[in-house]
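Heads up, the thing below is written out as structure tokens.
Here the complex is missing one protein chain, while the rest keep their positions.
By written order: A, B and C. Residues from 1 in each chain.
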Amino acid sequence: MNRISLAQANQIIAAAFAKGAELKLKPLSVAVLDPGGHLIAFARGDGGSTMRPQIACGKAGGALALGVSSRTIGTMAVERPTFVGALGGLSQHGVIPAAGGVIVIDNAGEVLGAVGVTGDTSDNDELCALAGIAAAGLIAAG
Amino acid sequence: MNRISLAQANQIIAAAFAKGAELKLKPLSVAVLDPGGHLIAFARGDGGSTMRPQIACGKAGGALALGVSSRTIGTMAVERPTFVGALGGLSQHGVIPAAGGVIVIDNAGEVLGAVGVTGDTSDNDELCALAGIAAAGLIAAG
Amino acid sequence: MNRISLAQANQIIAAAFAKGAELKLKPLSVAVLDPGGHLIAFARGDGGSTMRPQIACGKAGGALALGVSSRTIGTMAVERPTFVGALGGLSQHGVIPAAGGVIVIDNAGEVLGAVGVTGDTSDNDELCALAGIAAAGLIAAG
Partner (left out) sequence: MNRISLAQANQIIAAAFAKGAELKLKPLSVAVLDPGGHLIAFARGDGGSTMRPQIACGKAGGALALGVSSRTIGTMAVERPTFVGALGGLSQHGVIPAAGGVIVIDNAGEVLGAVGVTGDTSDNDELCALAGIAAAGLIAAG
């Protein structure tokens, strides 16, 4: 099957949370989406603020919508703020231009879904997303 | 604010899935929301269709929005369809008028959040929501 | 690859239009979506009214959202009008409860996308969707 399974999604979330605990980060929230941007699994750490679900989904969903990581979208947003701003209202989860949204691929490069993490700094969020993907034996798009 | 913890939400989801497996139901999706209607945790069983996240959240979120179970909202919708229909666009997750969305309370009757289940018949969805709530040692609002 | 290709989508559209011409139907519009509900290809016959894109996408997208044909959703809507009505605002293309939206699967039963046709009667629309799917060598979900 060409998407992240629920079992894999739960592995990703558990490993991302473990990485956050190891680094003593603020409460994380993690969303795992299928290739079409639809939620497979989500968890919000106790103490996480109310909009964390949308931010996690908007990082992962924006990455799938444009075919690049949310870190790259963050760079695009610095260069072309109104272009990236204009995209937000046009897709289900919006487009969040900050690191932490990472596309997941298989060995052949096919998209299996995406992971979005929020709660700490964007760099730390992305680090936890990558840790989660690796722990599930999957590949983060380069 | 007292609310369902992430650990409790994960217990609810695991127990709801276990009930679904025991009854050989179709793939379930389960959402757990905090008292403000914001997602704590979600899981979509492999094979669940793409809109299951919105339906699970719309059952639980509608229950919190109106202060009654989504089964009761289903009854209201038969009696006053345009009233219930008019509510949908006004809350974040909409209002889904079908059983499977159950408010969770503590011993003092305080609202801790809600659970929404979708995937099989509404009656079976609700049964799994109740099984999940009980397994976590919590109380479903009467 | 686990989705309808653009070449297949164009075959589907051409064959659906050919069926419409053979049966002397009103101008048709045909949308082909990937498994996540995102448009692959669309065509609106000359003379088709302005909302045909949304109706074609809403039939196909609703089918994917709920995992059943838009004909079945039409039956659900008769039995539970407010439930189906409540779903409309919660997914990208809405949910159009009328025949003409058909899920496309492969030999293993995996979802490859969906086709939505509008312009004539719902029964004729569906007939053209099925003709398009068959002409592309694909399978309509039962």
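We take it that a residue touches a chain if its C-beta (ideal position, glycine included) is under 8 Å from a C-beta of that chain, and two chains touch if they have at least 3 such contacts.
Keep in mind that this is a model prediction, so the values were computed, not measured.
From the touch rule at the top of the page, work out which displayed chains the omitted chain touches.
Computed over the complete complex, the missing chain touches A, C.
Touching the left-out chain: which of C:G20, C:P53 or C:G119?
C:P53
Which candidate, C:I12, C:A41, C:L64 or C:V117, sits in contact with the chain we can't see?
The one listed residue touching the chain not shown is C:A41.
In the whole complex, what residues of chain A lie against the chain that is missing from view?
35-37, 64-67, 80-83, 85-91, 95
Can you list, in ascending order, the chain C residues touching the missing chain?
Residues touching the hidden chain, for chain C, are 1, 5-6, 9-10, 34, 36, 38-46, 50-53.
In this text, only the chains that are shown with their structure count from here on.
Same or different for chain A and chain C, when you check if over half of the residue numbers at their contact belong to both copies?
Result for this pair: same.
Which whole number of Å gives the spacing of the CA centres of chain A and chain C?
31
Residues touching two or more other chains, restricted to chain B: which are they?
Residues 50-51.
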